[in-house]
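All protein chains of the complex are present and in place, except for one that has been dropped.
For subunit A:
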Amino acid sequence: MKIFSESHKTVFVVDHCPYMAESCRQHVEFDMLVKNRTQGIIPLAPISKSLWTCSVESSMEYCRIMYDIFPFRKLVNFIVSDSGAHVLNSWTQEDQNLQELMAALATVGPPNPRADPECCSVLHGLVAAVETLCKITEYQHEARTLLMENAERVGNRGRIICITNAKSDSHVRMLEDCVQETIHEHNKLAANSDHLMQIQKCELVLIHTYPVGEDSLVSDRPKKELSPVLTSEVHSVRAGRHLATKLNVLVQQHFDLASTTITNIPMKEEQHANTSANYDVELLHHKDAHVDFLRSGDTHSGGSSREGSFKETVTLKWCTPRTNSIELHYCTGAYRISPVDVNSRPSSCLTNFLLNGRSVLLEQPRKSGSKVISHMLSSHGGEIFLHVLSSSRSILEDPPSISEGCGGRVTDYRITDFGEFMRENRLTPFLDPRYKIDASLEIPLERAKDQLEKHTRYWPMIISQTTIFNMQAVVPLASVIVKESLTEEDVLNCQKTIYNLVDMERKNDPLPISTVGTRGKGPKRDEQYRIMWNELETLVRAHVSNSEKHQRVLECLMACRSKPPEEEERKKRGRKREDREDKAEQAVKEHGPEKPRPDSDRLKGILERGKEDLAEAEVIKDSPDSPEPPNKKPLVEMDEPPHMEKSKGPMSLLSLWSNRINTANSRKHQEFAGRLNSVNNRAELYQHLKEENGEEVGLTGGPRTSIPFLKCSHSPVVNRMETTENGKASRQ
């Protein structure tokens, strides 16, 4: 389908010369007297519309149908012609509605029958029509801007519908010649202009209308090519109803419309509320809604020729909706509709029913007598659409169930939690533009993706993979930590959550640690808490870079959480050598070379460790019987002083004290390297001999980067040897 086909631009040129004030000579009874009040009263004489009134109301009906079905990208420019051309609106989208056109027409009023016919002509309007076709529309402009160097792909075609009362066939030819000449001239002008476009194709539809009962002085002529740019057709139509019917036929041709008649619509009778009668309502819509009938040539589907309409209408049967259940139908197309007879009672009954939010399935009667639901009528935000439902066989018949595929045999997915996650990540329209701090336009959809990224940084998929998400007590923290920024209140709630967990640990409350796949009772209580704290740390760490307040939550967590130090040791030994250089580098980058802060370095380390611990937690869960590592003695950590103020976890008074003293002392002087690297206050000499890479130590001097097995530790020498191997192993 081409966006910029002839139907992108339609110009109406309606003759406003004195002769259009003539009556169409078709009477309308407007004084319908109601029975039992009519005795002795003579109804008022019927009135008749002028040729002008007939022309205007028929063209308004054309526009009504067009705007209903194509509210965008199909534009109308309305021109009235008498002693000059009156252009009633522009191509802008705001001007494209019936109210605007009606108001503009009212200012023009009916033609003045006493005006001088000599100086009035429809030619003024036709010239203006060509001029207006050269003007670029918003859509053309947008497409050209978007296509840049391919801007010439944007077409400029249009249609002029001229309603006039011509004098003869030669008069019609004169009008055609005039249009052709004007196009020629204006295309020359447009060639040298940036805001005008040359007309590539113009369809001239000349409608000669005359009072009923008169003979036509103009003969019909089918579409004929007058030049490569211009085609013309002539319709000679009696005024009144006939003119309206002609324009209805034309709007269907011009915009590829088709007609569907909904049959068997049950409606309550006004007078007798208990009875209902069945009505039919005819709707117009894009013909693609009938694509299945057209393709398969299934014309026996209840098609019937209707008086006055140029095409067949497809009859579909109303299926009274039984439930209001929300279903996702397989719909291959949805097309806006317009009722043919918009104000008739059956039409407005149907449209109001739909506008109130009900959907109706439509059944296609088949020759064989079998029933097939082929369409659905449904409104979305005050617009009614005819949905085409797929009624042919699906190629995805009998697919394997999702439970038979990858991950299909896992039974403890966090379905409910992910449901909650989906609700939190629902979308909503943001119609007003928003701007980022750097004044660039913010795209809401990108914000949605950012949020998904944040919300999924740590999101275990199955229940047995997580402890914290199975704990009600963690919810206040877990629900806010994923946010981009936290309020003071959020931080407070997170802290409360952590204190609460500390309290639980102190009371030795049980934790919902999964025992799936484990033999025996599963991990011990303190092990359970360790797993829980590690997981919580992983969650918080995943968001620590969001804001300074997130950082505060982490600090609180780190200060409060219990850590069996030997666990830390063991991990660190394994990890440290790998990360050392990397981290030292980062620390320098982040805090400047002159002031290396061990803190941030440490945080990174713990993040890593958190992950490892988590991985380990799974290992432990899977094989609870595997022996604990032998080096189980508590270690005093000299290089990682926790935050004193907030420490609430199970820490001995001694360790608190020594930590504090050590921290205080370490600030006062540069620690002697030998003491830093000492074991039981004994420093190993020539340690570089054992290093595979002698550079390491030199590069990473400082308390944090000591060689793992030379840590200040009370562990016996035997253990040291073991961990050396560990250290090496992990380095490989």
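Criterion: contacts are C-beta pairs under 8 Å (C-beta built on N, C-alpha and C of every residue); 3 or more make two chains touch, one makes a residue touch a chain; residues count from 1.
Here is the rule we go by: contacts and distances are computed from a predicted model.
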From "Exosome component 7", "IMA5 protein", "fructose-bisphosphate aldolase" or "Integrator complex subunit 14 isoform X2", the UniProt protein name for the chain not displayed is "Integrator complex subunit 14 isoform X2"
Of A:4, A:210 or A:533, the residue in touch with the unshown chain
A:4
Using the touch definition up top, pick the residue from A:53, A:83, A:198 or A:551 that touches the left-out chain.
A:53
So which of A:118, A:194, A:327 or A:489 would be touching the chain we can't see?
A:327
